[in-house]
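Next up is a structure, given as structure tokens.
Every protein chain of the complex appears in place save one, which is left out.
For chain A:
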Amino acid sequence: MNSLSMPSTLPHRGASPERLRALLERGLPLTEQPWLALAEQCGMSEDEVLGWVERWQHEGLIKRLGLVVRHHALGIRANAMVVWDLPDDIVSEVGRRLAKESAVTLCYRRPRRLPDWPYNLFCMIHGTQRDRVLASLADIIERQQLHQTPHRVLFSLKAYKQRGGRYTREDDSHERRACPPA
């Protein structure tokens, strides 16, 4: 468990923030008082649950709280991962600029793995259709003056799995029960 999860004031015995996180990764129960329902499942009061969620939001562990949409189900099926090979001294600056482009939904710097993989900046562009995504990319290249930057566009062909990340050990054992190795 990392330091972010450590409480500043200890909750009562048996209360488990780790359990709360595992439950939250699966989503809120869709009932009138979802926080209370979660509280009962992890030995906390409703106020304690709300306190943890507020704290995790403040610390950045929770990036956003709301409806998590499956874009594919809505018809947003063109999903391009665009990878760029940028000089190390400007990659962060370009990353910050690309992240501000409205078509870019995610933007990360990652290591090169030479000789197989020379690209060090990744961004995602989602859209309803391939040609619209490519048109957005052409606009971005123009605006950001990236004509000289080697890049590749990796459209997705098929989604084999799409769900939220699950990190807690507790959840883990659950998963092994659900999906035994063949």
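The rule is simple: a contact is a pair of C-beta atoms (placed from the backbone, for glycine too) under 8 Å apart; a residue touches a chain by one contact, two chains touch by 3 or more; residues count from 1.
Quick note on the criterion: contacts and distances are computed from a predicted model.
Its UniProt record calls the unshown chain "siroheme decarboxylase", which is the correct pick from "ABC transporter permease", "FAD-binding protein", "siroheme decarboxylase" or "NADH-quinone oxidoreductase subunit I". Taking the complete complex into account, residues 1-2, 4, 21, 24-28, 30-36, 46, 50, 53-54, 56-57, 59-71, 73-76, 79, 81, 92, 95-96, 98-99, 102, 104-111, 113, 116-117, 122, 126-129, 132, 152-169, 172, 175-176, 179, 181-182 of chain A touch the chain not shown.
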